[in-house]
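The complex appears here minus one protein chain, its other protein chains still in place.
Per-chain residue numbering starts at 1, and chain names A, B and C are given in the order in which the chains are listed.
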Amino acid sequence: MTDTLTSRPPTLIDKIIAETPGKASNLYACLQCGTCSGSCPSGPDMDHSPRTIFAMIDSGLEDQVLMSNTPWYCVSCYYCMVRCPQEIPITDIMYTLKRMAIEAGYFREVDQDKAPEFSETFMDLVENNGRSFELGVVMRHHLRYHPLSAVKLATGMGLKMITKGRMDFTPTKIKNLPQLKAILKKAKELGGAA
Amino acid sequence: MKYGYYPGCSMEKNARSYHTSTMAVAKPLGIEFIEVDDWNCCGATEYIAINKIPAYALVSRNLALAADQNDSENLVAPCSACFLNLKKVDHYLQENTELKEKVDIALDAGGLSYEPGTINVQHLLETLSVDIGLDAIKAQVKKPLYNLRVAPYYGCLVPRPATMGSFDDPEHPTSMDKILEVLGATVIDYPLKAQCCGGHMTQISENTALELIRRLLKNAQDSEADMIATLCPMCQLNLDAYQDAVNAHFGTKFKIPIVYFTQLMGLAFDLPENELGFGKEIVSAKPALAKITEQAPKPKRTRERGKKNVGLPMPIMAEEG
Amino acid sequence: MTDMKKSPTEQERVGVYVCHCGSNIAGTIDVDEVAKFAEKNPNVVVSRNYEFMCSSTGQELIENDIKEQGLSRIVVASCSPHMHEKTFREATERGGLNPFLYEMANIREHGSWATNDKEAATIKAKALVNGAIERVVHHAPLEKIPVSINPNTLIVGGGIAGITAALELAEAGHHVYLVERDGTIGGHMAQIDKTFPTLDCSACILTPKMVDVGQNDNITLLTYSEVESVEGYIGNFNITVRKKARCVIEDLCTSCGDCEEKCPQKVVDNDYGAGISTRKAIYRSFPQAVPGYPVLDKENCTYFQTGKCKICEQVCPTHAIDYEQKDEMLNFDVGNIILATGYDLFDARKIPQYGYGRLPNVFSSMEFERMVNASGPTSGHIVLRDGVTHPKSVAIVHCVGSRDQNYNEYCSKVCCMYSLKFAHLVHEHLPGAEVYNFYIDMRTPGKGYEEFYHRLLKEGTHFVRGRVAEITDADRNPGEENKLIVQAENTLLGQQQRTPVDMVILSAGIQARHDAEEVSKLFKMGCDYDGFFNERHPKLAPVATMTDGIFIAGACQGPKDIPDTVAQGGAAASQVAKLISQGTVMMEPVRASIREDECSGCRICNTLCPYNAIEYDEEKDVSRVITALCQGCGTCVAACPSSVIDGAHFTNTQVFAELKGILWDVQEEITAKQEAI
Partner (left out) sequence: MSEQFEPVIVGFLCNWCSYRAADLAGTARIKYAPNLRPIRVMCSGRVDPQFVLQAFRSGADGVLIAGCHPGECHYVNGNIKALRRFALLRKTLEQWGIEQERVQLLWASASEGTILAAAVDRMTEEVRTLGPLRWGEKVLIDEAVLAVGEEV
């Protein structure tokens, strides 16, 4: 539970905390010390450092937060999370931000950013087969969104992978696919995104 | 010793050598891995980014299956991402009743149910270093990997997040180091051992990913490693398959083979080559493996950095760090 | 409450006072309702609620009501009796009643502060108040018992806090036993080079005081000694001290230092030397050590380990070496105790990403203090671990192990200031060097502290607002080769920054002593979650503890700089001096007494009493309590098969009454049913 004493109507930070499992309420206690941003491997490529995002969240800058590429550049390395002096589950919060961005239809504005499509490609595969496989995802992803780089991929690294016998084009399907689909269908009804 | 086994999608094809070598070393160590029947993808780091409940349901199906087929309360996953997803979902389902209720309903739609906490999710490294132990491993070493300089690379998702309790240090893990030492290899004190391989960044912002990969390769080369030992298909793929791309992009000349630590175990156990899947790696491990010698190197601290330590005394380190 | 009406004591005239304590109580408990509820009790004639009962007006309320309303009993519902029982007893007394005709209901610590459920808190408050009312009507007037104060004092810890306290008392003419665990007094202050913000030499201002301690006849200095046991109570503590064998006959030793010089065994000095200097197996931590005679460290002594050597014995001109020397047990009485046991420095090895212990040129703050000290291993030269190279760039990392849920949540208070001092010392010793201070917040409260920060800004230190994420030797970009790279976000730019430097200093925080828990148990007092000793009151009684006659001073109570530590040492001394000059204190009259005419002489109580305070009268075949020895625990009262022992102020009648009182609501149900039958 949170120790917050305020009974104000829920703001952006409250929403995000509610949507995140674990001790997300620690986000209230962010010191703005920058340990997360200092630890972040992809930090330099982010629109806003994780710490900045938290400051923006606290200031309720919903649009800017959800439009930022920051969560999409999170590589889930969890360094920020183990180092945070306030034990904020930062990585999980980044996942929440991604979901909220998709729900709000914001990520599309982040043009140079292919992350959501990638995740969706991946998801389609999983939902229709029950299994995935990096290279299938990669190829499909590129064929779908970046045909040119797909060619480069197919002739370059892709080719090597095929010759090494490390690449499939169709994933193996699981036996009880109907069961999985039923589960996922129900799960989506119960609050799909975010 | 019986263990439930969750291979994960990568092991099917891309990381086949990890799978086969794991199975190979299991036998002499007296481990029986029983694959969860009809398991499905864990969703990697992608699914959770799109859908919360479905992501948890997706993973829960595997836990439910593992529990039903109950060959063992331990479920071993060799893939870091699979391991973390399974462990995390099990953990959060225990913590968050609201989440559990929803997942229960979803599972029920597929005629399944799962009681969080019944399955103990382990990464393969934990199984080998903690359950089996160094002595048992040492006992199997027939052909020590003398003079092979290996950089142990853990990546992110096995050591971190330690919030659910971890068998190793989240910043400076050592369990694989110890296994490799037992195998007779010369283990590099690899400062970036737990840094990020770029994960799915290769697909989202290739330049970001290539830089992350470059750091790892450069640091391994600087510390004169013959090869990097990994425990995760994604890490292996990024460091191995993208090495050319890195060289092209940065004008570097890295040629560092990336192998699975289980392959090296198999080698030291003197198991049949064909079971260990060498040759599947894109940067060939052959030249490096050729460096292995019959006789042990003259004993010296594997921690080169120690050598510079003259003058003022260094702080004494507690053994377990 | 029908049954209460039948109470035999309803003629008592009780006044009830419910305190708001601002919003501390009133914010959670409906004080008005509680007061109204109390009024219904047939014994109650006045029931009020007031904002601050402990205020003088609050106390006057009581005094006036006693006089004007002829009250015979007082109940105050406010905080813990450990906070204000004394206050209101005195008010009761000023009103003209015996102070023990008063009872307290703790509705703050045990009530409003312990729950957010207002309804439940109010019900609990009613119960506690009712319990107090029912109890107080059975109270009897009591007289406090005078206890004489032994004028001697025990001070534990020979750091600057203990030294200050010892000198204050000794110079006031009182005898002091100063017990120090190490071979010499001086503590951490003897290790450090300069003191902030004045930059005067630490040793120069400390050693004269150490000498004074050594020479003062009123101080019995027991170094290399530890307190084994503490018995008794304020004014009359009995202390046992273990004087560890230092294998040196103090009366013969002339402190010439020959043994130290000739000893062949070099050892890394992890205590005084902070691990970067060496000492001998027989040693004095530093030349100005007080007392001057050395300590023989058996773990590292060649003779004790191999049976051969004995060089120190041969070279000692006065034959003061005694390998057979045994630990000595000393026993003495004191009236008061001051604990000044100091602190431990946070162990930076617990933060692997900072590389301390792995990366040679990452230094702890205490290592740097010793290094930069003229008497240190490098005679004051700032060099890298190789012992020769001067760093061209130094990074100073604040908040190491402080302000972090993973280690210590609190701020260690001194690190910002000593980090600034380090920066200055680097500028001073190595004018060409670049200095970077990485901080979360710059905390410089204190006289001349902020000014010192401004001085450092002018001296050209680079201040980076950002907590350091990691320190690595893995170079990534050109210019990082063979450097330590300090990675952090410059939060003022919102950019990740990699700063290549030659040397890193980790400003480790202050922690409670590793054995603070055991020490607090030995002295029967409390510590907080972090292991720091609990003061009696955070604002108003900072050096007193919950145990009368035991005081605390310095960093054992919480992170503190030298000025604050010295102030507390003095404060503790004056508290003790006050008690000594009073000569006697009045003790709670909570004592057992036996109604001899009813005593069966079974003698069960005799053996139970932990203080042998019960004697057996052969002739009358009865047991008798020796009041002077009785401490009032009440074990005998509970054990007496014929219930003829009374524990004053905790009689069975009183406890039963309170019990019935606090169960008023459930009681009502029962009595209702009883009547039904």
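One rule holds for everything that comes next: contacts are C-beta pairs under 8 Å (C-beta built on N, C-alpha and C of every residue); 3 or more make two chains touch, one makes a residue touch a chain.
Computed from a predicted structure; not experimentally measured.
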Note: the excluded chain touches shown chains C
Where C:Cys19, C:Ala127, C:Val179 or C:Leu425 are the choices, the one touching the absent chain is C:Ala127
The listed residue (C:Ala26, C:Cys54 or C:Ala114) that touches the chain absent from the view is C:Ala114
In the whole complex, of C:Asn98, C:Asn236, C:Thr278 or C:Asn534, the residue touching the missing chain would be C:Asn534
Chain C positions in touch with the non-displayed chain are 80-82, 106, 108-111, 113-117, 119-121, 123-124, 127-128, 131, 517, 520-521, 524-529, 534, 546, 590, 608, 610-611, 631-635, 637-639, 643, 647, 650, 652-653, 655-656, 658-660, 662-663, 665-667, 669-670, 673-674, 677
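Here is the rule we go by: only the chains that are shown with their structure count from here on.
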Residue numbers in chain B touching two or more further chains are 171
Residues of chain C that touch at least two other chains are 353
Chain C partner, complex, touching residues on chain B are 169, 171-172, 189, 191-192, 215, 218-219, 222, 303, 305, 308-318, 321
Note: in the complex, chain A contacts chain C through residues 31-40, 43-44, 48-49, 51-52, 79, 83, 85-87
In their shared complex, chain A is touched by residues of chain B numbered 9-10, 12-16, 38-41, 43-54, 56-58, 61, 92, 95-96, 99, 102-103, 105-112, 156-157, 160-163, 170-171, 195-196, 198-205, 207-208, 212, 233-234, 237, 241-242, 244-245, 280-282
